[in-house]
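Structure incoming, see below.
The other protein chains are all here in position, but one chain of the complex has been omitted.
Let's look at subunit A:
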């Protein structure tokens, strides 16, 4: 279905269009449509990670490689610039353009809150982690500060993180607005590859938090040096939260994405797994 066929530019009106070239144009545009749809699907898959459990790195890498392949091909085609130009003319800021494919905008409600959820919780837990007592850890830690696991204190962790996270979120918004100028620079330099580094960096950024280096001092430093701040910028773009409303614990629950176990992206989510997931999250938050 997606094997490479011969591509011809779609000829604009005004010329006499023969049947043959029309057919060729149809094939080409059908291929382009399929390719675009594959690109959109891939980008959604990268965003819609099940954020309770760490996403599968192999799957993310394979999807990201697919996105790169498509973008490379579209760059050679010249169709990539058309896409980016179109959105530029619409007056959106360059950083918003990164995820401004139609499908992503449609699914903004879906993928927005899980990201926010994890951003909030990551931030909150990071602050708390610095002062954490080792005895709280369920797994004994030798030297590394980074590999801290916590069971049974889950309830407190989530509660604390929500409060501190919302404040942090407002800060992030400021940063992102300031940062948009920087993005523009990168965009014009890199051309087609702007979108993928941001997306991929954001996806792989989740993993780049731990490291096993010895020595508590250097461990802390390296811990924070790996943080990819573009993660938060992209996230605020997704949420479109220009004015950050104060969110209570139940707002998060309301806006969680459906469980990733649903077989297809466009199908209605499995209600039962939704409820299970909500119960599960409630347990964590309430700390039962």
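As a convention for this text, a residue touches a chain if its C-beta (ideal position, glycine included) is under 8 Å from a C-beta of that chain, and two chains touch if they have at least 3 such contacts; residues count from 1.
The rule is simple: contacts and distances are computed from a predicted model.
Entry comment: the absent subunit's protein name, as recorded by UniProt, is "Serine/threonine-protein phosphatase 2A 55 kDa regulatory subunit B", drawn from "UTP4 protein", "FAD-dependent oxidoreductase domain-containing protein 2", "Serine/threonine-protein phosphatase 2A 55 kDa regulatory subunit B" or "Protein transport protein SEC23". Contact between subunit A and the absent chain runs through residues 1-4, 34-35, 38, 41, 45, 51-54, 56-59, 61-62, 64-66, 68-70, 118, 121-122, 124-126, 128-129, 132, 137-142, 144, 146-151, 153-154, 157, 161, 197, 200-201, 204-212, 223, 228, 263-265.
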